[in-house]
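Note that one protein chain is taken out, while the other chains of the complex remain in position.
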Amino acid sequence: MFETLTLSTLPPEDEAIRPALRALIAEAISELPVDRRARSWQGFDASFSRKLGQAGYLGLSIPKSYGGADRSPFTRFVVVEELLSAGAPVAAHWIADRQSGPLIRHFGTEEQRQFYLPRICKGEALFCIGMSEPGSGSDLASVRTRADRQEDGSWLLNGQKIWTTNAMHSDYMIALVRTSGTSADRQQGLSQLIVDLKLPGITIRPIVDLTGDAHFAEVFFEDVRLAPDALIGAEGQGWKQVTAELAFERSGPERIYSSVVLIDAWVRHLEAVGRKDSATMRLAGSLTAQLAVLREMSLAVTARLVAGESPVVEASLMKDLGTGFEQAVPQLIGDDLAANPDEPVDAELYRTLLYVTHIAPSFSLRGGTREILRGIIARGLGLR
Amino acid sequence: MFETLTLSTLPPEDEAIRPALRALIAEAISELPVDRRARSWQGFDASFSRKLGQAGYLGLSIPKSYGGADRSPFTRFVVVEELLSAGAPVAAHWIADRQSGPLIRHFGTEEQRQFYLPRICKGEALFCIGMSEPGSGSDLASVRTRADRQEDGSWLLNGQKIWTTNAMHSDYMIALVRTSGTSADRQQGLSQLIVDLKLPGITIRPIVDLTGDAHFAEVFFEDVRLAPDALIGAEGQGWKQVTAELAFERSGPERIYSSVVLIDAWVRHLEAVGRKDSATMRLAGSLTAQLAVLREMSLAVTARLVAGESPVVEASLMKDLGTGFEQAVPQLIGDDLAANPDEPVDAELYRTLLYVTHIAPSFSLRGGTREILRGIIARGLGLR
Amino acid sequence: MDMQELIDPFARLIEDLCTPAAVRAVEAGGDSSAMWNGFVESGFLDALVAEEAGGAGLSLADAAPLIALLGRHAVPLPVGDTMIARALLAAAGVEAPAGPIAIATGAGPAPFAAVASHILSGSPEVPVLSEARVEATGVHHDVDGYAPGLDGKALRAVAAMLRAILISGAAERVMEMTVAYANERSQFGKPIGKQQAVQQQLSVLAEQAVAARIAAAIGARSGLTPRLADAAIAKHGASLAAAQIAAIAHAVHGAIGISEEYDLQLLTRRLHGWRLADGSEGYWAGVLGGLRMDEAGKPTADFLRAA
Partner (left out) sequence: MDMQELIDPFARLIEDLCTPAAVRAVEAGGDSSAMWNGFVESGFLDALVAEEAGGAGLSLADAAPLIALLGRHAVPLPVGDTMIARALLAAAGVEAPAGPIAIATGAGPAPFAAVASHILSGSPEVPVLSEARVEATGVHHDVDGYAPGLDGKALRAVAAMLRAILISGAAERVMEMTVAYANERSQFGKPIGKQQAVQQQLSVLAEQAVAARIAAAIGARSGLTPRLADAAIAKHGASLAAAQIAAIAHAVHGAIGISEEYDLQLLTRRLHGWRLADGSEGYWAGVLGGLRMDEAGKPTADFLRAA
């Protein structure tokens, strides 16, 4: 089972982009303290995202005719690895680049593609995704936000989304809404709409999290009127489209590097204090070894994408392992540092440790909880 | 929740029995290599069990009128702790003392009590328990072995039990059998019978396990005729009685010491080779600290028994934690020893390690799997 | 004395003084003097001070349920630290200041140091009181802080035992909140607490909460100058539990659990902080391992009975 996951090598032309990309990243992060870099996914820097877009690092899977780079998932692997490993602030373009762009490309009309994709590729159109609603959690089919088709073909949108990442900074939301039936109909009657967040009737309330950041938001829609072409894909096919979209999200190396900025800072600390006892060496080696395997697994999943497959089960497997690792890291490094209570720890490292410790629960929320991923794997194993 | 579990102190009169008991144990185990002592639960030594009985260490909860010691669960805690911590062979009397004796005392007729209990207390009547059947596993209500009441009041027994611990060495089996209805009736129509294993029509086939031991057996019943007084308790109440019996099994310190002979041998090894690096010290301390908490939890559960309660949820909670610890021990000590591959390890310690490693899966089978225990805890938490 | 006669009024006091809103206000840097004065006036700060020195003369084991209540309500001031500090100071004949005293035992942040007027270092026998000159950690809403230049290593055992009790109190509340949430939150048409995978996790949470409480009680049993082995068992067990409990509670709660306005994070941030303070599980495992190896010839069960 899962034999197709095998060691793969990044093509030289993709390895070759690292130096220039790295220079761009170094410029953006040079002033950032480690605990800011540890935010990476949550770090919002629209000007950095525009620079990435100008340099051709966004929209890598999008055809050139829409402003993309038309390169392979391997290229994207390299770009994402460089960004996350360095702790670059990627939040501004992250969702547009990972999910919304591919979605529009797959399901959008030619007009929608031409309208949105070039700006996404330049890092100039920022997106968020409206899925969860109060009380829905992983049960997305229970959405109640409604868009009713009006006689002139436009849509009247009412309802509320919650836990919407970066809604307050975004230009657009791709929202999963009910266009017919009731929530008792579950997956039936759901559609996806592109909502311009500057339209009247939209209120966005940031949700502050336990680290003091606000990267989630609540979004309220009150009689928001959307043009007929707000619909993306087919009416009533929203559920199917979302499932495909989640598959885009589950691929790539983004599920292994969330805690790597902390690891690297900790390794520098060990070097600085000269600690080399057996417990320390084993922890350093264990984290490195686990990450080595995860990286190769991630690369193997990427190779399946390159081969044109949709490795949903394999990606779920990798993601569950990866987030488990990412969540274990702050716990293990915390134990290590506090096992040496007379050793001075740089305040920046301590802040980084606590930031990652506090935010770590979110690693297994984004894009499917542990139980959901394991359910996918169980089905993939043929468990009846 | 679970506030009643608090630190308790063993009464001095129970602590006081240790020296004499210890002398008796020392005599029995002095010739046993460590890997034999690691068997403890699986170690069969009928003459040692008889000596324990003669010295008054069995039937501790049984009234003196039936030959018991009429002492408290605290006394039993001390006896079990001394036996298991030393790795004494307890298999011969174990089930009769822990389960069958209390069961007969609670549910038996006066005649049954007078017939069986004095011999159990002397270590002269060895029991096994016939619960599982091929394909039943934890689903005990699915038993198919039947006992049909004959016109003269006797029973005709047909069927098969499996995974019966020590059946080949036992005098009696207390069997859960169907006395009316079919397996579709589930818990209805089940009864418990005491089966004299010397009766004609009984075939016992030992099951060899992966360590080369045979402590399980299959038992076949072919038209075995039992006297009318083979029934223990009420006809049709077998399920209820078994549930109570499992509660007896879930109490006491037997769920924390299964790997302690290995721990102690490993500590002596560390001392002998003089290894004191940080990884080693932390492991030694972590195992000790975990066992300290488990021992106090076990003592706290015992105190609830002394108070006349039936702490089923608390005992399940302790058992799940305890077996988790017992199973982790060989894994952690194995890693430790093999992390020092140039350090000579005594062959006896290595055999002990491998024995415990191989048999460890059984720790979470006896008396309810992990899932079943956690289900009991979840109900105790009020999860609806 | 029936301890319940002390526990009930203390619980009411904390519920009045330390509502989640009041806790948040102090964490956000607001004035904590009203909250502190409430504790001062209650007289509970001298609970551990010997009766002949004007205190209530409670043993630490007796006072443990009171300290656990502080953890349960995420009280953002060093009330437990001050109770211990006052007892040690009284025993040493030093007059205690009126303000909150935090105990600092290492180079890392000391719990509650950022909201303390004084820091205690030194040893149980020779406690050293200093005015608080504290550096903030910069961690969001942290009440812990660095108290550089002090040596409180010798207080680490008693401080570890205190943190273990605080952890046990917070753990209990986190367990209750998480079980309640699992019963009330529906997904796919039924309470998530009905899902077997969630039940299995909550069972582990409950096991760890009980383990933390028992571990803390082991720490408390030997009093204000705990035996090193007892302190090690206590803090090791509580720290081990703290990380697991926080992880499971957040996994069951999902996104709402990490939002600032939901109360869970008030408790889980404390669990993490106290886990790290005064030695993590790895530190205390190392200490206990050393003690164990000093008696390597003894069976573990005998070592534990002697501990």
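Order of writing sets the chain letters: A, B and C. Residues in each chain are counted from 1.
In this section, a residue touches a chain if its C-beta (ideal position, glycine included) is under 8 Å from a C-beta of that chain, and two chains touch if they have at least 3 such contacts.
Small disclaimer: the values here were computed from a predicted structure and weren't measured.
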item: Of A:Ala38, A:Ala175, A:Leu270 or A:Ile333, the one touching the omitted chain in the full complex; value: A:Leu270
item: Touching the absent chain when the full complex is considered, from C:Gln200, C:Gln244, C:Thr268 or C:Thr300; value: C:Gln200
item: Per the touch definition above, residue among A:Ala16, A:Ala292 or A:Ala307 touching the missing chain; value: A:Ala292
item: Absent chain, residues of chain B that touch it; value: 35, 132, 135-139, 142, 162-163, 207-212, 216, 279, 327, 331, 334-345, 347, 350-351, 354-355, 357-362, 364-365, 369-371, 374
item: Missing-partner contacts on chain A, residue numbers; value: 1-2, 5-7, 81, 85-86, 257, 260, 263-264, 267-268, 270-271, 276, 278, 280-293, 295-297, 300, 314, 317, 320-321, 371, 373-375, 377-378, 380-384
item: Residues from chain C at the interface with the omitted partner, ascending; value: 195-197, 200
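Keep in mind that, in the parts below, only the chains that are shown with their structure count from here on.
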item: Touch-based graph of the chains, sorted into line, ring, star, complete or other; value: complete
item: Most widely separated chain from chain B, with each centre as the mean of CA atoms; value: A
item: Euclidean distance of C-alpha centroids - chain B vs chain C, Å; value: 38
item: Between chain B and chain A, distance of the C-alpha-averaged centres to the nearest whole Å; value: 51
item: Residues of chain B touching at least two other chains; value: 278, 280, 282
item: Residues within chain C bordering two or more other chains; value: 198, 281-282, 286
